[in-house]
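Omission of a single protein chain aside, the complex is shown with its protein chains in their original locations.
We call the chains A and B, going by the order they appear; numbering starts again at 1 in every chain.
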Amino acid sequence: MIARPGAGNRRVVAGLALLALLFSLVSFGPLVSPWGWDDTDFAAFRQGPSATHWLGTTQSGRDVFALTLRGARKSLLIGVFVAVISTGLAAVVGTAAGYAGGRVDRILMRGVDLLLVLPPLLIVVVLAPRISGGVPVLVALLAAFMWMVTARMVRAMTVSLREREYVLAARFLGVSAPRVIVRHVLPQLASLLAVDASLNVSVAIIAESGLSYLGLGVRPPDVSLGTLIADGHGAAAVRPWPFGFAAGLLVLIVLAVNLLGDGLRDVLDPTGDGR
Amino acid sequence: MAALLLRRLARHLVLAVLATSLAYLLAAVALDPRAGYEGRAPRPPEAVIDARLSALNLNDRTPLADRYRTWAAGVLRGDFGRTWDGDPVNAELWRRLGVSLRLVLPGAVLGCVLGVLLGAHAAARRGRTADRLITLGSCVLLAVPVFVLAMLLQIAATKANQIMGVRVFVWVGESTPGASSWPDRARHLVLPTAAIALAQLAVYCRYQRGMMLDVLHADFVRTARAKGLRRRSALLRHGLRTALIPMTTYIAYASGFLILGGVFAEKIFGRHGLGEWLVDSITRGDVNAVAAIECVAVCGVLLAGLVSDVLHGVLDPRVRGAA
Partner (left out) sequence: MLRATDLTVRYAPDVRAVQGVSFTVGAGEVLGIVGESGSGKTALALAVMGLLPESARVAGSVRLRGEELLGRSETELSRVRGKELSMVFQDPSSALTPVHTVGDQIAETVRIHSGASRAAARARAVELLDLVGIPGAARRAHAYPHEFSGGMRQRVMIAMAIANAPAAIIADEPATGLDVTVQAQVLDVLRTARETTGAAIVLITHDLGVVSGFADRVMVMRAGRAVESGPVEQVYLSPATPYTSVLLRSIPRIGERRVPPSRPKRPVVLEVDGLVRHHPLHKGTLLLRRRAGTVRAVDGIGFDVREGETLALVGESGCGKTTALMEILRLSRPQGGRVSVFGQDTSALCASDRKALRRDVQVVFQNPYSSLNPRMRVENILAEPLTTHGVPAARARGRARELMELVGLEPDHARRYPHGLSGGQIQRVGIARALALEPRLVLLDEPVAALDVSVQADVMALLKGLRKRLGMAYLFVAHDLAVVHSLADRVAVMYSGRIVEIGPVARVYGVPAHPYTRALLDAVPLADPRLERRRRRVLLRGDPPDPASWPGGCRFRSRCPRYTTLTAVEGALCEEHDPESRPVPSGERPVPSGEDVDRLVACHHPLAEAEGGR
C-alpha cells in the first residue's frame, strides 16, 4: 500500500487550526462583546443584526452573539469532559478485562453487552430530568453511557497484545502485571485512545445538544447550543440569525473534532501507512 | 445456519430479559408519577392518589420488588400495563410503533444501500475527483447532527414552497387530514426520509470506503487480476463481497443511532410516534409507558443484531462453517 502520510497530517492541522479558532472565539468573544450573555436589552426585542447587537436579539431581548458563544463554550466543555472520562473508563475496563482474561473478562464483557443493548441515550433521557445538579451530573451521565464500544476495542487489542512476544518476554522476566500493563500495553493503546477520545468529543457534543434540544439536558436560564437551536428553530424561516449561528457553530465544532480524530487515526495507526 | 440462529436467539432472549428489567427498574426509580397528581388543582386527598397509583402499579410506596413482579407478570402475558391516565399501554404502543416505523424505515434502507454503493465507488476511484467529492460530502454530513439536518431541510423546503408559490413539500403529520391517499402519504414522507437517509448514508459511506480500501490491495484481488480479470471486475467480483462482511456487524451498531434519529425526526416533522410519546411520558412520570418503549427499543436493537448475524452468515462462508 502506498502511504499518503500528507493526507492525515493535513487533516490534523486543519482540525487543530479550526479548533483553536473556535476556542479563541468562545473565550475571547465574550470579552469584546458589548453585552453579557445574561443581559437583557429591554429596548430591543427580536432585532436583526446591528452595531449594538452584532447578531441581533432574541424575543426576550438577549444578545444572540453573547448567548451563542456562551452556549458553544458550554457544549465544548461538556464534550471534552465527557470524552476524557468515558475514554478513561473504557481504558480501565478494557485493559483489565483483556489482560486478566477468564472470569473477570467474562463478567465485565457481559455487563458491556447489556449496556450496549439498552440504547444508551434512551436511558439518559429517562434519568436526566430526575437528577438535579446541572452540568457536572449531565457530564457524568453522558460519560457513563458512552464508554462501552471503546472498552470492547481496548479489550480486543489488549488480548492480542498480551500474546505479543515482548509482553510475554516481560512476563517471563518476572515483571508484575500492573507494570506490564503500564509499560508495555498502554503505550501501544495510546493512539487508539487518543483517536477515540477526540471522536468521542463530537459524539458527546451531539448527544448533549440533542438532549438539550429535547429540553432534557442543560436547563434554562443556562444555555447550550441545543437549547439555542430549539429556540431559534421556530422562527428560522423568518429570522435565520439565532438558529443559523448556533447550528453553524455546532457543525463547525463537530467538523473540526472529526477532522482531528480522523487525521490522528491515519497518522498514528501503524497499519494505515506501514503496509 | 438454523442451529446457529437458534443459539443466538436464546442468548438474545436472556439479554432482552435482563435489559428490559433494567430499563423498568431505572424508569421506576427515576420517574415520579405522584407529582402529576399532587400538582392537580384541587389537590386530591392523599388516600385517593395512593389508591389510584396502586391500581396502575405506579405507587412509589409499594416496594420496588413488588411493583417489578407485578409488571413482569403482566409483560409475560403480553400486557404492558396501563398508562398514567389509565389507558392500556399496548394499544397505544402498537399504533405508535407503526407510525415510527413508517417514518424511519424507508430512510434507513435507502441510506444504507446508497451509502454502501457510494463508499465502494469512492474507494474504487481512490484519489480521483469523484472520491474527493464523496469523501468531502460525507465528512460534512457527518458533522451535521440529525436534528439540525432535519431542520435545515425543513427550512429549505419552506423557502422552496414560498418561491414556487405552491406547497410542493409538506411534512406535518403522516397525511393531509381528510385526504389520505398513497401519493399524499408519500409526499409527506419525502423530507423525513431524506433527512434520515442522508444521516445514515454519510456513516455507511465512510465505513464502506474504509473497508473497500482495505481489500483494494488485498492479495486475492491481485490474484484475480493475475487470472485475467480487469481491475474493475476483480474489485467487483472479489473485493466488494469481502468488504461487505465487516459492514454487517455495523448494522447492529447503527440501529441505536436510527432509534435516536427517529425521536428527533418525529419531533421535527410532527409525528405522533414512539419518540414523542417517550418524551411526553417522561415528563409525566409515566413509568409503564416508558418501560414499554424501552422494551421495544431493546428488541429493535437485538433484532438488528440478528439481521446482521444472518447477513454475516450469508456473506461469509467461514462463519457458516461454524454452525
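Here is the rule we go by: a residue touches a chain if its C-beta (ideal position, glycine included) is under 8 Å from a C-beta of that chain, and two chains touch if they have at least 3 such contacts.
In this text the structure is predicted, and so the values were computed from the model without any measurement.
Visitor: Which shown chains does the hidden chain touch?
Guide: Result: the unshown chain touches A, B.
Visitor: With respect to the chain omitted from the figure, which of B:Arg52, B:Arg225 or B:His272 is a touching residue?
Guide: Of all options in B:Arg52, B:Arg225 or B:His272, contact with the hidden chain holds for B:Arg225.
Visitor: Which listed residue, A:Val32, A:Leu173 or A:Val238, touches the chain dropped from view?
Guide: Once the missing chain is taken into account, the touching residue is A:Leu173.
Visitor: Applying the definition given at the start, please give the residues of subunit A touching the unseen chain.
Guide: Residues 1-2, 156, 164-166, 168-170, 172-175, 183-184, 187-188 of subunit A touch the chain absent from view.
Visitor: State which residues belonging to subunit B touch the missing partner chain.
Guide: Residues of subunit B in touch with the missing chain: 4, 7-8, 217-220, 222-231, 237-238, 241-242, 245, 309, 315-319, 321-323.
Going forward, only the chains that are shown with their structure count from here on.
Visitor: Mind pulling up the subunit B residues that touch subunit A in the complex?
Guide: Listed in rising order, the residues of subunit B that touch subunit A are 15-16, 18-19, 22-23, 26-27, 30-32, 139-140, 142-145, 147-148, 151-152, 155, 158-159, 217, 253, 256, 259-260, 263-264, 267, 278-279, 282-283, 290, 293-294, 297-298, 301-302.
Visitor: If you look only at subunit A, which of its residues touch subunit B in the complex?
Guide: Against subunit B, the touching part of subunit A is residues 1, 113-114, 116-123, 125-127, 129-131, 149, 202, 206, 209-210, 213-216, 229, 233, 236-237, 240, 243, 247, 250-252, 254-255, 258-259, 262, 275.
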